[in-house]
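Of the protein chains in this complex, all but one are displayed in their positions.
And now, chain A:
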Amino acid sequence: MSDPAMSANTASVALTLTGRTLRLSRRNTEALLISLVLPIMLMLVFVYLFGGALQPGVGTSAYVTYVVPGVLLLCAAFGAALTAGAVSYDMTSGIIDRFRSMDVGGGWFLCSHVVASLARNIVSTTIVLGVALAIGFRPDTTPAHALAAAGVLIAFVLAVSWLSAVVGLIAKTPEAASSFTFVPMFLPYASSAFVPIETMPSWLRGFAEHQPVTPVIETLRGLLLGADVGNSPWLALAWSTGLLLLGVALSGVLFRRRAA
């Protein structure tokens, strides 16, 4: 303002913070490996261990194709949830006080974590998709449909990342924040990700049909396998937008409170 040389402009702050979280993500090999290995392992378990029993008679290849959208979603949800631990780590390590005493806003700080989460997920989802193709996933899609599927998945990752950032702001320790990853990890099980909802007990069916993961799954499956998607994409986007707005609003309030 009065002395422009002494204050970083907004673009520079945003770039610097994002560069930071990307660099930290790249070097945190442990988290990076887990977010890759876990979905791949799950996919292999589902296809080779459960596949035959879950879908007898259809063969491995057909079940791979059924299960891959679910695995992609699981991978993305888990990866996005890691944001909680990263935010909590910064909130408790003292670096946040340094940022605040330098007048770095909480919005850019949280944004940088969400952007890093997005980048991590794009990379890990691509790798998981590669493995899926290698073991027999045969999509039936068009470039436009694939792009739309990616868009829906990215919107979902954004929403889960912001909500995870909120968890990171609330949690007292990074360990507590990290345990939040269980929520997005298990939600897909109670959806049509791995088994058709019709096979579930009726009390669970109501939840499975109306939770946010199901329309995302149905969209991915429909768009990637050339099936009818109905209103799933819109439901998925509505859920993601709603959760994203909730996350942004909550994080704004919580950051100010936590920082006081």
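Throughout what follows, contacts are C-beta pairs under 8 Å (C-beta built on N, C-alpha and C of every residue); 3 or more make two chains touch, one makes a residue touch a chain; residues count from 1.
Note that contacts and distances are computed from a predicted model.
Trainee: Assuming one chain is omitted from the figure, identify its UniProt name from "Methylmalonyl-CoA mutase", "ATP-binding cassette domain-containing protein", "His-Xaa-Ser system radical SAM maturase HxsC" or "Pyridoxal 5'-phosphate synthase subunit PdxT".
Mentor: This omitted chain is identified in its UniProt record as "ATP-binding cassette domain-containing protein".
Trainee: If the hidden chain were put back, which of A:L33, A:L49, A:M102 or A:L245 would touch it?
Mentor: Answer from the full complex: A:M102 touches the omitted chain.
Trainee: Which positions on chain A touch the chain that was left off?
Mentor: Output for chain A: 1-9, 12-13, 15-17, 19-20, 23-24, 27-28, 93-104, 259-260.
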